[in-house]
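Moving on to chain A:
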Amino acid sequence: MANVSIRNLQIRLGASNVIDSLDLDVGAGEFVVLLGPSGCGKSTLLHSIAGLNDASAGSIRIGGRDMTYADPKDRGIALVFQSYALYPTMNVEANMSFGLRINGTPKAEIARRVARAAEMLQLGPLLGRKPGELSGGQRQRVAIGRAIVREADVFLFDEPLSNLDAQLRTELRRELKHLHARLGATMIYVTHDQVEAMTLADRMAVMKGGAIQQFDTPDAVYRAPENLFVATFLGSPGMNLFHGRLDCSDGVWFRNDHLALDVSRYPFRQAPAEGRRVVLGVRPEDVDVRADGACRAPVTLVEAMGAHRVLWHGFHGREVAAIVPDGRPGGAFTLRPDHISLFDEATTLRL
Partner candidate 1 sequence: MKRDCDLAVLPPAARVRPRKPLLTPARLGIYAFLLTAALFFLVPLYVMLVTSVKPMAEIRLGNIFALPLAPTFEPWRNAWQAACTGLECEGIRGGFWNSVKITVPSVLLSIAIGAVNGYALSFWRPRGANALFAVLMIGAFVPGQVLLYPLVRALAAAGLYSSLPGIVLVHLVFGMPMMTLLFRNYYAALPQELFMAARIDGGGFWRIFYSLMLPMSAPVMAVAAIMQVTNIWNDFLLGLVFAGSDNLPMTVQLNNIINTTTGERLYNVNMAATLLTSLVPLALYFFSGRWFVRGIASGAVKG
Partner candidate 2 sequence: AAPVPAPLKATVSHWWTSGGESAAIRQFADAFNRAGGQWIDQAVAGADQSRASTINRIVGGNAPVAAQFNTSRQFRDIVDQGLLNNLDDVAARGNWDNILPRTIIDAIKVDGHYYAAPVDIHMPAWFFYSKAAFARAGIKAEPATFDEFMQHLDLLKRAGLIPLAFGGQVWQEKILFDAVFALVGGPALYLKIYRDRDVRAVHSPAFRDVLVKFRRLRAYTDPGAPGRNWNDATALVVSGRAGVQIMGDWAKGEFTTAGQVAGREFGCFPGFGPKAPYVVAGDAFVFPKTGKPHVVRAQKLLATVMTAPGPQAEFSARKGSIPIRPDVDMSKLDLCARKGIEIMADKSRQLPNTEMLLDPDLNGALQDVLTNYWNRDDTPERAQQAFAQAMKDNTW
């Protein structure tokens, strides 16, 4: 159990600054999820915390001690590589136990931990295989297993479940959560799966271009995105956006050519300014599809997702997504005003 505190970190790879002046504070025992588009620097950040990339500026403190230039093995971390990085000449069991054998853990203890990890990851029958004889998902599980047997202070997971099926994923998600509770370890977890992010994270950090856009509880990030990027990045599909102006003549209204919405109850951070150009964000589940909806719009695409459907409405040249639980036909909607977001059009920041 150790906190991680990153200050002003800068990482260069090749010729480019992948991460520039990044700050991040992860509390001891916290479970933090990193989310962000492909190539935004998540793996790089994890590798830096692990000590595999040299920081060109800034500091990394783990458990209160400056670890910016410490050796990876001295940082008390475990890391699951996105690319697995399994030892090709060792079988699954040896891959998992390698670290323990190195630090002289007693044999019995090693066997216990490996057995536990193997069971948790359903690797039992594969313990004797070499990585080359495993499927993609199996390799990934071995990579996870290798990390968790270490029972480190800080766990770093780089998309550990991306190659697993939903069922296994759900199970492992739960197991990891248990592990987290049991070990009390700090965990930093990169994922693309919003369900994982939402369910696992104490707090989640949304990154873009090597910088953190928002760092808050999943709920806060989902409900009140800090800027347009976060608003559209999160959710599946992301927020529906409508450009317009604020009209303060009568309460506060959002208006554009096709829409008007009373936003008087919106918790403005600054007093709303008349005529300001803003962007209105509405989650698809807050698009209320009903026959008597104020906005009439033809359905252009229906995506059946099993548990729910996504209806895409062609609304004045843009697509508006709505999530409906059942087979209702769509064709008209209203916007529920309770969970909307408003952003400044120019700065893209939340109002």
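As a working rule, a contact is a pair of C-beta atoms (placed from the backbone, for glycine too) under 8 Å apart; a residue touches a chain by one contact, two chains touch by 3 or more; residues count from 1.
Picked so that all candidates are chains of the complex that A comes from, given by their letters.
Everything quoted here is computed from the prediction, not taken from an experiment.
One candidate among 1 or 2 touches chain A in this complex; it is 1, while the rest do not.
Residues 47, 50-52, 71-73, 77-79, 81, 83-90, 98-99, 102-103, 130-134, 136, 139, 146, 150 of chain A are the ones that touch candidate 1 when the two sit in their complex.
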